[in-house]
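Missing here is one protein chain; the remaining ones are kept as they sit in the complex.
The letters A, B and C name the chains in turn, as written, and every chain counts its residues from 1.
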C-alpha cells in the first residue's frame, strides 16, 4: 500500500508541475480553449511524473498505484483548475479499459495512455444525463458502424478517439472510434466552465472497433461512470481547498476599517464554517474511496455521498470565496470566479435532479433491512 | 378599519395585563397546570379589556374588531407565554360560532365568551392530525349522543364544554357537549410545552346538542381550523419577538473576554439574521391575514406560508436564544426554554409532515395555470 | 431627506386622478405588461446588466427618448419641486404613478437610476440654487446620466478611508486618485465625487463632495468586465482633473452628510424592486419544472413552494416597509432576504436543470439560468455586502455595540445597488 509520505510526494510533485502548466486567468483559459490541444503538456505529464499511468499496471508502462494515489492527482488537477483531458482519460477511460485487461487492444490503449501518446476519451452521455439514449451499433458491409449523437463529451474535441458505449440491438457494446474516422465529428458546447471544454460528438455510420459486448461492456461502462464520479469528487475537494486557501490568504491582507478583514469575527466564523465544509468533503471522498470494494448497497451509497457532498462543498466554498473577495471577486480578471464556475459544473455532473439522494435512500434501506 | 394607533394601544394594554397575570418560571407553569383552571384571570381579561370579545359583534357584548386586532392579542399571548384557553376559545371557537350567526344558541355562546363567563373549546383532532377520524353522532332515545376519542384538545380540561365536529352517518355535524355531561371526560396528555395543557377527550354516548349540520357544520369546522392556524402563527410571531428581545438584552450585559458578548461580531451577525427571520415571519402573517378574503388558491397558499414560516421562525429564534444564553440557557430555572418548548409545539401544530408545502405547491400551480 | 421638503403643491390631482393621467399617457404608447411569455423570445432570467457595446447604447437612446416624453407629460418627477422640473406632488402620488408604470411594458430606464435616486436627491438637499437649476431638470429629462465616484480600491465597505485628493488651486480644485465600482460611469455626463480635502487620519471628517463633468480632461473611465461578461461597473482614474469651486456641494470637509443623503435615498428605494433584478424568477421556475417534467418530483414541488413563499415574503416586507420608520432599516432586511432568495433560486434551478445549467444543450430557458448563477455574487456585494447589512441591523435596530476599533462609519455601503429594469 502506498505510504502517506509517498502520497505527499506525489501530491507535491503534481502540484508543482500542473500549476506551472495551467493557464491562470480567465482570458488565458479562453485562449487555450480555442487553441489546438496542448500535446506538449500532455506528454510532459507522462514523461515527468507518469500521471496518466498512475493506475496502469507497471508491465504496461504505468506506475500501477492505488485509487488513493489517482484521487490525489485529480485533487491537484481541480485545485490548479487544469483543463486538459486528464479526467476523462485517467478517471474514466483507464478504469474502463482496466476491466478489459485480457483484450490486447485495451492493453495497447492503456500503454499508449500511460506513455502520454494517446488521448482516449469516453463518449457516454449517461454519466451526466442518466436517461440519455445510446448511439446505435450496426453491422455494415465493411464492419461495424455507430450512429448517434452524444452531447457533453468532456475534452471531446481534444481526443484521439472515443470510447462509445452503444446499443447493439438491445445489447450493450463498447465501440472505439478513432478521431478522423469518416462520419465522426465534434462540435463545441457553450459552458460556464471556462477551464475545460465539452463537445457534442456526432456519429453517422462511423466505422468502429468493438472492444467488448454484453456483460463485459456493461462492466466497462460502469467503471467509466464510477471512475468519473470519484475523479470529479476529488477535483471538487481540490477546488474547495484551493478556493479556501486563496480566500484565507486574501482576508489576511485586505484591510477595511483599519484592520485586515480576516480579523472580523463575522469573517472568521464564516471561514471556520467553510473549513468544516471542506473537511466533510474530504471525509466523504475518503469514505467512498474506502468503500469501492464493499458490497453494492454500501459501496453505492458511499459513492453517492461523495457525489453529493463534494460537489456541494466545492460550490459553497467557491461561492463564499467570491463573496469574501468583495468587489474584485466578481471581476473577470480575478481568477476566483474560475473556481465557482468549475465547482458548479462539477456539482451538476456529479448529482443530477436529486438522483444521488435517491440512491442513498434506497441503498441504506436495503442495508438496514439486510 | 382599526388605526395603527388603536392597534398599538390594544397591544400595550394587552401586554401589561397578560404579562402581569401569566406565570414566569417553569415551576410556576407546572404548578398552574396542576391547579384548577384560573377563572379570575379569564374574567379579568374580559372585564378589563374585552379580549375574548375582540371579534364578537358589539350587539353581543364584544368589541367587533377586525382580524388584525385579534392577531395582535394572540401575538401578545405568545410573547407572554400565556397558557390559558384563550387560543382555542378566541382563535378557534369564536370564528366557528361566527359562521353560525343566525343560530340563537351560537349567539348566546358568543355573548358568554365575550363576557368572560364561558370557556368554549373545540375538540377537533383534524387541525393537528389531518387524518383523524371524527367521533360518531347517533340519535339516541333522549336525543343525540356522541362517542369517540379526541386527542390533543388544547385547554380541554379547563373547558365549560366542547364543540365537537362529529360524523353523522357520513355527514358532518357540529355538536356541543357541556362539561359534566355523563360519558364525557378528559385526561391530560404529557407535552413538552410547559405553558399550556392538552387533553384527550373521551366521549361515550355523551348527550350532545347539534348546532349545525352538513355545509354549515363544514364551514364552522373550516373556520375553526383557519382560526387556529392564524392564532398559532400570531403566537409564534410574539414568541419569536420576545425570545429575540430577551436575548438582545442578555448579550448587552453578559461579559466574556472583557466585553459584552453582544459586541462580538459573530454574535451580532447571528442576531441580525434572527431579526431578518422575525421580519419574515411578520410578513408571512401579514400576508396571510391580508389574503383571508381572497379566492381559495391564493388564500390557502398564503395561509400555508404563514403556517410554515411563523412556526419555523419561532423555533429557530427560540433555539438560538437558548444558545446565546450560554450555560444558563439550558437550566430549568431560566425561562428561555419555555419559548423553545412552546415554539416547537406551535410549529408542529401548524405544519405536520410537510402538508403545508404541498398546499402551497398545489395552489400556486393552480394560480399560475389560471 | 425627501424631495418634497422644498416645494410641494398641496392642491392638485388626487391619487386616483394621477393614476388615470398616467394610464392615459401610457396606454397609447406601450403595451400592458403581460406575464412572461415562456418558450419564445429572449429567455433572460436576469433583468439588468446584460447588454454592452452598441446594444447598450441603443438601449440608452430608447431610454432617453422615453424619459423625455415622460418628463414632458409631467410624469417623470412626481414628487419633485416644480421649479426644477418636478410635478410638486407627494410621495404617495409618486408611489401610485410607479405602480401604474409597473403595469406597462415600458423601456428599461436603469441608466437614469443613479441620477434620479442618488445624485439628484443629493443636489436637491445639499446643492446651491445654481446647481439645482443647472442639473435637476436635465437629470429628470434624461439628458444627464449620472454616476457615483465614491468607492476606491482600498476603500470598499470602508468609505471613510478614501484617498482620492482634491487640493485647492487658483481656478478651484485639482483632483487626483482612482475610483472603482462606478455604475454607468462609461455613459455618464455627471459624477458625484467624494474626495479628501483634509487629513486622512480625520477619516470621514476630511471629505468634500463635488459634481464633476465626466468629459473633463484627465478623467479616464475603464469599464470593468464582470464575471457575467457585462461591463456595468467602471474604474475611473482622475489625473489632475480641474473642478471649479462652484461645483462643490456643501461645505469643505463637509462631504459626509452628503454621502449619507445618498444612502438614505438608496435605502428608500430598495423596496420590492429587488425582485425586479430578476425576470419573474418563480413563475419561470414553475414553468421550467413543468417543461422538464421535474414538477412531478415531490422534492421539487416543495422547493417551488418555498420559492413562491420567499417571493411573497420579500414583497410583503417591501409593502410593510412603506409604512416603516427609517430606524427599522428595512432596506438592509430586504437586501439580506433578496440575497438569500437568489441563492435559493439557484439551488432550485440546479436541482431541476442538472448539467443543462452549466453546459448549454440549446433548449430555450435552460442555460439562461446560468445568468442568475453568474450574476448573484455581484448582487451580494453591491449596495453593501451581507456583512455590512448585518452590522447595520445589529447596531442600529438591535442597539448592539459597534465593532471595536475603528468605528463603522454612519453609512452602509459604497457601491451602487444593482437596479431592476422598469420605471425609475
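By our rule, a residue touches a chain if its C-beta (ideal position, glycine included) is under 8 Å from a C-beta of that chain, and two chains touch if they have at least 3 such contacts.
Every value quoted in this text rests on a predicted model; they were computed, and no experiment measured them.
Of the chains on view, those touched by the hidden chain across the whole complex are A, B, C. Interface note: of A:10, A:26 or A:360, the residue touching the hidden chain in the full complex is A:360.
In the complete complex, the residue from B:42, B:198 or B:275 that touches the missing chain is B:198. Touch with the chain omitted from the figure is made, among A:43, A:136, A:149 or A:260, by A:260.
In the complete complex, the hidden chain is touched by one of A:114, A:212 or A:305, namely A:305.
Touching residues on subunit B toward the chain that is not drawn are 128-129, 151-152, 189-193, 198, 255-259, 264, 266-267, 319, 322-323, 326-327, 329-333, 337, 340-341, 344-345, 347-349, 351-354, 357. Think of the hidden chain as still there; on subunit C it touches residues 297-299, 302, 404-405. The missing chain lies against subunit A, touching residues 4, 248, 251-252, 259-260, 262-263, 265, 267-269, 271-273, 275-276, 279-280, 282-284, 286-287, 290, 301-302, 304-305, 308-309, 354, 357-358, 360-361, 364-365, 368.
Just so it is clear, only the chains that are shown with their structure count from here on.
Separation between the centroids of subunit B and subunit C, computed from CA atoms only, is 42 Å. Touching of two or more other chains is recorded for residues 264, 266 of subunit A. The residues of subunit C that reach two or more other chains are 387, 390-391, 403, listed in rising order.
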